[in-house]
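Removed: one protein chain of the complex. Kept in place: all other protein chains.
Moving on, here comes subunit A:
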Amino acid sequence: MLERAEIIRKEYLRHDKKFPHVWCPGCGNGIVMGALLRAIHSIGLSKDEVVLASGIGCSGRLPTYVDFNTIHTTHGRALTFATGIKLAKPELSVLTVMGDGDATAIGGNHFIHAARRNIDLTAIIINNATYGMTGGQYSPATPYGAKSTTSVYGHVEHAFNIAELAVAAGASFVARSTVYHASHLEQMIKKAIEKRGFSVMEIISNCHVQHGRRNKLGGAVEMINGFKERAVTIGKAEKMNPEELEGKITIGVLTDVEKPISTDEYRRIAAEAKEKADNITKAKEKNGIKRYEE
């Protein structure tokens, strides 16, 4: 186990410039990064064929530290860049790392459309229920009643259930885990990457500095332990009634379906269109009519 950790540290981190990282001590982002690297390593993807795109915020800094093709895009737009990359070079494995505010507020439209489009991407969403880097304002994942720098009297809006939103929008694969369940998290990320089609991995993480402190949830240890207490596996959750599930975090694979992937479909219709056009050109040349390259 230690050996693998050593390989990952040496092989996948960028030591030339980018450490120490910007995250607060105890932040869940480091656990996510470790699980992500272990998952990629165990799949055996080469570093050159992996593209990691992020948006803005604490999670947005993750690609800076890892030795892949990495892109730190604009706020909420990681999936749009990823879509362009994947369509232009389908052979690449394209992953995005986003925060809850990044993915579902400013990027909400891109998120549901990426799911609907079912392009072969993996969206990793680190949900810590707040805008951490900007100062702890409420995000679309901040629970009702919670306090934040923009809801000091208690939050009056309701939170998105990100994973269920992804299911409803048509994602091929949706899973959820928490930063407490590091090993489970790694397995889930691995499955999400291996899945062909749009896959979403929601990771419940802690922001004890901005969200935890204001809501008296304790420090990093208390918050992460809280995830352990609140987590129920999907199998167990199916047998529980809504009252029992109140406040629980369902972890595991929520959805795993097969449906046509737009990237593949496009290649198919494009090949047909090209063949048809080439035939017309050939026929015209035969008849002595030149076809203009328009």
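Rule of thumb we're sticking to: a contact is a pair of C-beta atoms (placed from the backbone, for glycine too) under 8 Å apart; a residue touches a chain by one contact, two chains touch by 3 or more; residues count from 1.
Please note the rule applied: contacts and distances are computed from a predicted model.
Student: Given the choices "2-oxoacid:ferredoxin oxidoreductase, alpha subunit", "DNA modification/repair radical SAM protein", "Twin-arginine translocation pathway signal protein" or "DMSO/TMAO reductase YedYZ molybdopterin-dependent catalytic subunit", state the protein name listed in UniProt for the chain not shown.
Tutor: Options "2-oxoacid:ferredoxin oxidoreductase, alpha subunit", "DNA modification/repair radical SAM protein", "Twin-arginine translocation pathway signal protein" or "DMSO/TMAO reductase YedYZ molybdopterin-dependent catalytic subunit" narrow down to "2-oxoacid:ferredoxin oxidoreductase, alpha subunit" for the missing chain.
Student: Where does subunit A touch the missing chain, residue by residue?
Tutor: Residues of subunit A in touch with the missing chain: 14, 16-18, 47-49, 51, 53, 63-64, 67-74, 77, 79-89, 91-92, 109-110, 113, 266, 269-271, 273-274, 276-277, 290, 292-294.
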